[in-house]
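Below are the structure tokens for one structure; questions will follow.
Every protein chain but one is kept in place in this view of the complex.
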Amino acid sequence: MSADIGSSSGAALKPKLTMILFSGELDKAIACFTLATTAAAGGFDVTIFFTFWGLNVIKKKCFAVSDSQNIFQKAFNYMSTSRLPLSNLNFLGLGPLMMKILMKKTGAASLEDLIKTARELNVKFIACTTSCGVMGLGKNHLSDDVDEFAGAATYLAEAKDASINLFI
Amino acid sequence: MSADIGSSSGAALKPKLTMILFSGELDKAIACFTLATTAAAGGFDVTIFFTFWGLNVIKKKCFAVSDSQNIFQKAFNYMSTSRLPLSNLNFLGLGPLMMKILMKKTGAASLEDLIKTARELNVKFIACTTSCGVMGLGKNHLSDDVDEFAGAATYLAEAKDASINLFI
Partner (left out) sequence: MSADIGSSSGAALKPKLTMILFSGELDKAIACFTLATTAAAGGFDVTIFFTFWGLNVIKKKCFAVSDSQNIFQKAFNYMSTSRLPLSNLNFLGLGPLMMKILMKKTGAASLEDLIKTARELNVKFIACTTSCGVMGLGKNHLSDDVDEFAGAATYLAEAKDASINLFI
């Protein structure tokens, strides 16, 4: 038994980062994916759990309001499929444009690039089934990058043994 | 001594989730309580520390602006005792109504139900004394669900050995 304890104590835990992406803003999504890609490149296991407005980040670009949605779901999705806003100084949509131009000029990776890199580095994408249900979102509305549709229990199981857990 | 090490190493830690609920928005409160109830049902110890606008979630429904409050405290409390807004697409109060109707239609639990379930599952509610002091809130203004009034030191003691800590 002491051998078992020894081997389990001696084994280095693989560092793991989980993030709940609740917000649908450009700046918060950039923060989330900058952490995700840096961590994954550094050997971390990384899982992002997309819920509520965070689902906007992984909606299909060509997302057309679906006939299977009721009028409230259409309203929420119609509004939120427009470009992601900033959490601050949005300037009626000018802010995100300015931010994107600044990022390009200063050589910072765009959100699209960060998402692509995250996928290449095996960052796990989980879409929250409860939020999808409320918003009337199915697999056909979301990016093919989604690995799994699951609820809070799956998130908790992922986060329980992670060294870093964040809610964004 | 090796026996001690063996027994302490061998003992499985009970999983624990703590959340600081800083925000007073309906959608964030739903996310917080969905995690709380799912975790508690799955055997986690769960503590929610309500601070700043998060205190709005546990204010008494029949909360009347109190004579013991000064004019600024009355203003903050008058504004915030109205229905909880959404963090996004609030539509001047129409958003939360649409969200509630959608949740009912799709069979998702309401915030009221989630709070009730959380209490039944022994989720611990701590109200931040510093915020209460600034906002002029006493025990009589808050729900009887509150287990304890305490400050940041109590939060840190709870969070220090928790497997998952989130700021919402």
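First chain written, first letter: the chains are A and B, and each begins at residue 1.
The definition used in the following text is that contacts are C-beta pairs under 8 Å (C-beta built on N, C-alpha and C of every residue); 3 or more make two chains touch, one makes a residue touch a chain.
These figures come from a predicted structure and were not determined experimentally.
*Asks:* Kindly state which of the options B:Ile20, B:Leu86 or B:Ile115 is in contact with the chain not pictured.
*Replies:* B:Ile20
*Asks:* Which chain A residues would touch the chain omitted from the figure, given the whole complex?
*Replies:* Residues of chain A in contact with the hidden chain: 2, 5-6, 9-10, 15, 17, 19, 27-28, 31, 34-35, 38-39, 42, 44, 87-89, 98-99, 101-103, 105-108, 163-168.
*Asks:* Write the list of chain B residues that the hidden chain touches.
*Replies:* The missing chain touches chain B at positions 1-2, 5, 8-9, 20, 22-24, 51-53, 70, 72-73, 75-76, 79-80, 130, 133-136, 151-153, 155-156, 159-162, 165-167.
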